[in-house]
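This report concerns only the one structure given below.
Shown here is a partial selection of chains from the complex, left in place.
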Amino acid sequence: MESRFKIFSDPVHGFISVPKDELMPLIQTPEVQRLRRIRQLGVGHLVFPGAEHTRFAHALGAMALMQDALAVLTEKGTPVSPEEHSAALAVALLHDIGHGPFSHTLEHELIGNFRHELMSRTLLTVLNERFGGSLDLALALFDGTYERPFFSQLLASQLDMDRLDYLRRDSFHTGVVEGRVGVERIIKTLRVHPTDGGPDSRVVIEEKGIYAVENFILSRQLMYWQVYLHKTVLAGDHLLRSILQRVRAQIDRGRSHVVQAGSPDLLFFLERRLDRSALDEPDTLHHFCALDDTDLFYSLKQWAQAPDPVLADLCRRFVERAFFRVRFLEEPPPATRLGVWYDQIGTWLTKQGLSPAEAEAVAPLYLTQGRTHLRGYQDTHEQAIAVVDRQGRLRELSRTTDTPAISAVSSRVVKPYICFPKEVELVSGER
Amino acid sequence: MESRFKIFSDPVHGFISVPKDELMPLIQTPEVQRLRRIRQLGVGHLVFPGAEHTRFAHALGAMALMQDALAVLTEKGTPVSPEEHSAALAVALLHDIGHGPFSHTLEHELIGNFRHELMSRTLLTVLNERFGGSLDLALALFDGTYERPFFSQLLASQLDMDRLDYLRRDSFHTGVVEGRVGVERIIKTLRVHPTDGGPDSRVVIEEKGIYAVENFILSRQLMYWQVYLHKTVLAGDHLLRSILQRVRAQIDRGRSHVVQAGSPDLLFFLERRLDRSALDEPDTLHHFCALDDTDLFYSLKQWAQAPDPVLADLCRRFVERAFFRVRFLEEPPPATRLGVWYDQIGTWLTKQGLSPAEAEAVAPLYLTQGRTHLRGYQDTHEQAIAVVDRQGRLRELSRTTDTPAISAVSSRVVKPYICFPKEVELVSGER
């Protein structure tokens, strides 16, 4: 009478059936449960009130789509062994396990040269040891070294289960209907194609799926402009980085007591200059796995009452969502103009009570620069999405569509911007 | 206790409130009720089983969106008088009243040089007379002659209530999620802009709406490829035209008895060579208003048993949905190849029992040509969509978006094709 599956009720995909024996022990690890406390969109929830969804829900969703994709491929004649099936589901579930809180914002602030993929791999190894090597194949899929490369393509490519889930999910929770993607149709038109000698080396799209894929690429582009690169999101990111830089500066000056009220797991990283070489050390892992969004918010709330007026101001702004303003520029500001602006910010800071020296030191926390990068589609040979027609011939996606829209979004768009307090009117801005 | 509104339950927009006094008398006319029996997508329901929705539902929907749009504009400071409000709703409701059954397919088969807009205008005039001139202003809006042109733009432009409703509705009923448009957001970002001296001469989009509009244009493009220009839809269109041409041919040959079992209202048009000059004649109007999808299907079912084997075959194919095949070509076939193909078709027809002469005469009904045209966006001065920024400056849409996708779809795409029986293998085809 006991079911083989544990069922999760997911607002995006409906019911998700998780094989109890293979997957539930992984889901019940502290490392995966931690993802329940890390929001998928970082500061995005401060712009889109419904976007509180977590990396845990996304991990489940990616796993569910992997199930669907494998069922489709099997149905079309590509055999998948039980071991491969388990490993593919496991790696879909675990692919983002190395994310920390506000990951895209903070990863370089906490550990130098960090990339979450490195931490994901490290934690996969840790889990593999804990589970007696049962994740060997999952690791190979993660590394892309398995002899049937299509599994890895389902996991990490321009049209993988990760992207399909997060776009659908982020669109759902933000209410940005422009990002809605026909996930079901895309998955139904997947196929494994025997190219380049290998027995089944490549995931391709059937011709009838090209409009759904075209829509996926254009919708992803719109989600970037409307959500991921939303001005207020960028502003929140910059504020968070300024805060952590201020904390580090205080510690460097021997003023650790100013920030001690914060989370010790967060301070572990701020008190050190770790880089990626530290990833394997037990201490790093221990504190990293203890860290989640609550440490950040808890610390910010504490620091909002810190004796350092700069830190307190920055933290209060974050907690009360009084972000800076973002202004896009036609091109990066020349050094002279930047100098003028820093002077303006400095003057304003002294009016807030800072000494001239302190104001000058702090100005780079109140006026920051950045650039958004976006490339909608990579049409280069290795990355491109391949379409197969009824005769079995492959063509690159942008050559099969009836409109030039896909080609058009294949070039990179870069937009420089600056970020500064709304209270200051910088001279000679544009738009 | 009586409400001022009649409420319709619409699966797309939820509840639609129709002002009882102003609009219900129009809705209850036979001319509008007739739209209940005319499908919005013509033969589209034979490809998408859920797409049985009618022009009546679309008319209600366009009216509902006009209500929303006027509420938004009023809220933003553009005054709308009760008379203007009623007229705008009326014309949104009636804008498609001149459509006949399978309109895009048949309009030129029934009346020469016909365009449904002409008939809509004629019927508007008829209703205006019947209602004692109460549609005078609605007529001016329809004609685009009213002093406040933004009303007409809400009705007929690249971003009008007509398009917003039909895209959303067709996407809903076909299940083609790629066509889903953020109608609500677009309407919320509409604004009337005082250009060119006029007090309020132009509907524009606020900056925050550009992604929604960009998505609208790209989704519309995808709906064309996936739905409106779907191969099977084209095949159905061609079959229907061949049928009506055969009926005319039989009548011309004095064989009216062969087709007499069909609907007399349909035969009225097939027995004559009317052109647009006949639109105002009472007889034309009477028979046109009696005509709907049921006349077509009824007639086809009768003619499927006609003594003429060609007509019977064509009609049986339509009723049983055994359409011809559509093959897209790189370019229109040269006359020589076309000659070869007609010979092939002729040979096949003689095998079906036709005499050589009859086969030759009939071949053009079994092998037809066409071209799909699609231009995603008109960026020319008069047609272009204008975006207003916070400073009140206007820019053309494609210059405001961050990606070149909109510009990319502004050029026209033309795809020639042929249509012929699946039983015949034409020599030297492509894709």
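For reference, chains read A and B in written order, and residue numbers begin at 1 within each chain.
One rule holds for everything that comes next: a residue touches a chain if its C-beta (ideal position, glycine included) is under 8 Å from a C-beta of that chain, and two chains touch if they have at least 3 such contacts.
Since this is a predicted model, take the numbers as computed values, not measurements.
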Legend entry - 2 chains shown - copies of the sequence in the complete complex: 4
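Simple rule for what comes next: only the chains that are shown with their structure count from here on.
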Inset, instruction - Using mean C-alpha positions as chain centres, tell me how far subunit A is from subunit B in Å, no decimals. - result: 44
Legend entry - subunit A partner contacts - residues on subunit B that touch it in the complex: 176-178, 180-182, 185, 211-212, 214-215, 218-219, 221-222, 225-226, 374, 376, 389, 402-405, 407-409, 411, 413, 415, 431
